[in-house]
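First up is the structure itself, then whatever we jot down about it.
Heads up, one of the protein chains got dropped from this complex, but the rest are sitting where they should.
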Amino acid sequence: MSRQQSINSSQTPTPTTAQSPLSRSLKATGEEVWKRTEKINAELFTLTYGAIVSQLCTDYGRDFVKINEQLYQMGYSIGVRLIEDFLARTALPRCQGMQETSEALSKCAFKVFLNITPRVTNWSSGKDAFSLIIDDNPLSDFVELPMDAMEQLWYSNVLCGVLKGALEMVQLDCDVFFVSDILRGDQQTELRVKLNKILKDEIPIGED
Amino acid sequence: MTIYSFWIFDKHCNCIYDREWTLLANPKSGTTNSKQNDDISKLLYGIIFSLRSVTGKLSSTETGRTNEISSISTGRFRIHTYCTATGLWFVLLTDFKPFNYSKVLQHIYSDIFVKYITNNYLSPYDFAQSEGEKRGQGTRKITNRHFKNNLELFLEPMISS
Partner (left out) sequence: MAIETILIINKSGGLIYQRNFSESFASKLNSNDFLIIASTIHSVFAITSQITPKALQITQNNVDYVIPYIPMVGMESSNPQQTRNANVPVKLGSYKGPDFFKEPFISWNKSGLRQLSTDQFTMYIYQTMTGLKFVALSSNVLSTNAGTMNGSIDKTKAVNVASQVADNFLRKIYCLYGDYVMKDPFYSMEMPIKSELFDKAVKRMVNNLL
């Protein structure tokens, strides 16, 4: 059963609030690019990730703090490379603020690579931090955490690293971390993205 | 077509004339030889010099002709250059509409510069002030009235149309 079939099951009608033209076009871009990428079997993907996490558990002797850190580092190296693929595919112009960044992440980036569209909520007062609520995490299909892992392990921590690495390459220094995870018994899977600063010195010259 | 500014550089790496049109609707607006353009003239010289060295390296010597730059485009404007064998550079900053600016620059050189500056024995042909003057340090500019007037007359219809 490929991801395509599970798309159909997850397309429940969501209440459409007034969408800006930008978010509509981001959604369209995300859909278009998703259609034009080669796909692999979703089970293979889930199993591969599961194998990585369980091997890390063995290697680090169930020291979950270290495992979280290692998953984050792996995600970081993926993120700094994945951003080039994303930009080459979509050629999105630079986002004008965290609002646009959150839209681009949820409607375009997650759609293109994982075929999910997390919801953006919990904006901070300065509009520089937001949460992504992931409803159907493809990394953790069929996964159940053992009792000792439930206290400390963030199973999908690689996603935090990916976001951190990718955003850093477009000159946004952010902190990305999990707030809650369904696997740990919480209500929902929530990822928090917080902007530290814009790396103005590193913005490529010629962009105004 | 639209012209934003006009510059002349000599073989001592100095800018000896610069004319900028700030309000394109009014061809009489703008500055001539202004001090503010000193820094910009040095940057412009640097850009053209560096790109000439790049194109020089990348040129083929088969045809015997040197590889001269005709234009440099950025996202917002275009730089046209005409470099003479005597080390004079005539530079125009314009918009993107295609137009034969190299003919314009050649005309400025042959009919205006040569006529009023080079052929005029009472005006210096070499704008360096002394023997020991270092490259890029000179400040003497073209002040010849005839040159300026004829230049304005020639370029006026092209400033903005």
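Letters A and B mark the chains in the order given here, with residues in each chain numbered from 1 onward.
What we mean here is this: contacts are C-beta pairs under 8 Å (C-beta built on N, C-alpha and C of every residue); 3 or more make two chains touch, one makes a residue touch a chain.
Remember, predicted model here, so these are calculated numbers, not experimental data.
Looking at A:Lys27, A:Arg62, A:Arg89 or A:Arg119, the residue that reaches the missing chain in the full complex is A:Arg89.
Across the interface with the omitted chain, chain B contributes residues 2, 4-5, 20-24, 40, 43-44, 46-47, 50-51, 53-55, 57-62, 65, 67-77, 93, 96-103.
Residue-level contact of chain A with the missing chain is found at 29, 32, 35-38, 80-89, 91, 93-94, 169-170, 202, 204-208.
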